[in-house]
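The next block holds one structure in the form of structure tokens; read it before the comments.
In this view, the complex is presented without one of its protein chains, the others remaining in place.
Each chain gets a letter, A and B, in the order it is written, and its residues are counted from 1.
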Amino acid sequence: MAAHEGSDSRLAFWVTALPPLLWVAVFFLIPLGVIWAYSFGQNLGLTGVEISGTFSNYARAFEPLYLQIFAKSIFVAGLTTLLCLIIGFPVALAIVFASEKWRPWLLLLVMLPFWTNLLIRTYALIAVLRTEGFLNNGLEGVWNGASWLKVLVGLEPLAPYEPLQLLYNNFAVVFGLVYVHLPFMVLPLYAALDRLDRSLMEASLDLGAGHLRTLFSIVVPLALPGIISGVIITFVPALGAYLTPDLLGGPDSQMIANVIERQFKRANDWPFGAALSFLLMYATFIAIALRAYLSKGKAADAAHGI
Amino acid sequence: MNDATPTPFKSELKPIISFRNIVKKFGSMVAVDDVSLDIHPGEFFALLGPSGCGKTTLLRMLAGLEVPTEGEILIDGQDMRTIPANKRPVNMVFQSYAVFPHMSVADNVAYGLKIDRVPDAERKVRVQEALDLVQLGQLAARMPDQLSGGQRQRVALARALVKRPKVLLLDEPLSALDAKLREAMRFELSQLQQKVGITFIMVTHDQDEALAIASRIAVMNKGSIAQLGTPSDLYEFPASRFVADFIGSVNMFEGTLVKDEPDEAVVTCPELAPHPVHLPHAVPGKVDTPVWVAIRPEKITLHKNSEAPPAPAECPAGHNIAKGIIREISYLGDTSIFHVETGKGNLIRVSRPNRSRWDQENFDWKEPVWVSWAGSSPVVLLS
Partner (left out) sequence: MKPIKPIKDRPAPLEYNRRWSMRLWLLGVFVFLYAPLIALVAFSFNDSKRNIVWQGFTFKYYDKLFRNDDLMIAFANSITIALVATLFSLVLGTLAAVLLWRFRFPGKAVVEGTFSLPIVVPEICMGVAMLVFFATVIPWPNGLPWPFNLGSIIIAHVSFCFPFVAMVVRARLVSFNKEQEEAARDLGASEWQAFRDVLIPHIRPALIAGALLSFTLSLDDFVITFFTSGPDTVTFPVKVYSMVRFSVTPEVNAASTMLIVLTVVLMVIGALMQKSAQKKT
């Protein structure tokens, strides 16, 4: 129903349009605009900020120190996404091919952790990754078992178990990010695989292809838009992650968000923090634009096996 | 000739496909119930039946896409139990055609050959051959979304045939096409099979299709084979009410067998009273037990009431006739279908070709008529 003529309808339009538009303008666009302005500013004394139109903040962001942090953040987010893809793809596959009655339950089981607080999920990993945490205890058990077996066979026992440093380092950050973002990846993968016409896979098998070949020649190309969606939905939040590197990372596991936080809370260098924030936002937008560009090339109904 | 039995199928060659005591259950639902069947090389075989009868399941088990719960499947004498779908010497044309949308026509057809590691030069030749075979030779570079439904089907055919399988499986090949195209494709499929020379097995619910193309048909119902035979065998010598009713249309009269001798049999049917049905040969069934009499509409003749009761050949007077009133006429162009109501309120369906452009014997609504049929026309069925 297109907009009718008549003032009744115009009133309705403005009543509907104004509140959300105003809100977004005042409480979202303006704050972002202020930050943008600040990124061109300088600190004036302890509390003031002068917007001088300088690019010095951006220049500073490209110093090796910060560039390195950017690069590391991108690397960590990329690694996380890759791991989520590898782990999540079989999960999505298993759910798609599950029987009708199991499918909603499996989906629910995968999504439930996603509804849990991020803070709690990250905190739970501390108990797992500590030197006296579950992983180390488990490994110690295996180590001791192997040692016992050696003695049984008459060999020297193994040296006492040295707990691995699994926490407060890059390993923990990646582990935590994968843990937190895995459900994010499974859902779009599931949606894409669900739309796939199964007779295409059967046709491929019928023509002699093995399962792996069917996967890479038929399933992946046709589910690609969904895969790209999942990748972006995982990569972007991972790039801007704050809590996980903060709680699980060590001094050299800082990611972009941690640096930004420091500028605003401790270092009190708001302009620099603003510049860094915007660089992060640009990176995000580039990733999304990339996704839109890549998805456009594929026909939306390619998955429907014409 | 008083031969009331169908000619048995004879083949010198070993069967190329053997189903032996195949059972398939999905949970507690039995889809295929102890089916045994032999299909011979060079046949155009049809599995015909209503939806849910198990025909598609049987086909998929042959392709390896389903695993039988019990029983064996042999292809060319080899047990397929340990052989997965992608290693079987059969190829399938799926109901939705399943043409890979992200590959061109040529790439689709070449897919199976690439997997078999056929060298490039030979592969190109074979792909072009296959495309020419289905008359798509000019469209090799097109993408599937640029093709019509009929063209996509040909791509699927070419893709399957290029691998030179021993058997080609077709799942409802003509159901997605419109009426005119369907008829043209029937002929083409038949020609194709003769040209290529391999066994074709087709699943369909359309009995016209099966009758037109297949050399032998297995009619299935509720997981078992109701009857196996050539199209004319199934049409003229149905073994059960189900088959008689499923294939073509038929008039079915309930009755009692009153006489059963080697050279004649008589059945009295309440719907046709007081005129009994007479057949010039023995029939299955015991005397004084209920039987069914099936007569095809085109075997019945209409007579104008002004004449005396007709006297069909080969039977005593007063047999194989009935009196009634025309209640409905359906003009189909090449034939007309008359529904004649007998005294008991039942309708007899009579089919009459429109032989001349104007009807000299013009039958009209509510006209009283006699119907008659030859003694060789009825078939007596027990179930």
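The rule is short, and it goes like this: contacts are C-beta pairs under 8 Å (C-beta built on N, C-alpha and C of every residue); 3 or more make two chains touch, one makes a residue touch a chain.
Here the structure is a predicted model, which is why all the values come from computation and not from measurement.
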Touch partners, limited to displayed chains, of the chain removed from view: A, B
Selected from A:Y58, A:Y123, A:W143 or A:Y161 as touching the chain missing from the view: A:Y123
Residue, one of A:F55, A:F75 or A:F97, that touches the chain absent here: A:F97
Where the unshown chain meets chain A, residue by residue: 1-3, 8-9, 11-13, 16-17, 19-21, 23-24, 27-32, 34-35, 38, 87, 90-91, 93-95, 97-98, 102, 106, 109-110, 112-113, 115-121, 123-128, 132, 134, 179, 182-183, 198, 201-202, 205, 211, 236-237, 239-240, 242-243, 247, 257, 260-261, 264, 270, 273-274, 277-278, 280-281, 284-285, 288
Interface with the unshown chain - residue positions in chain B: 64-70, 81-82, 84-86
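We take it that only the chains that are shown with their structure count from here on.
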Between chain B and chain A, distance of the C-alpha-averaged centres to the nearest whole Å: 58
Complex contact set, residues of chain B against chain A: 63-65, 84-87, 90-92, 94-102, 111-112, 115-116, 144-145, 152, 156, 159-160, 163
Sites on chain A touched by chain B in the complex: 197, 199-200, 202-210, 213, 217-218, 221-222, 299, 302-306
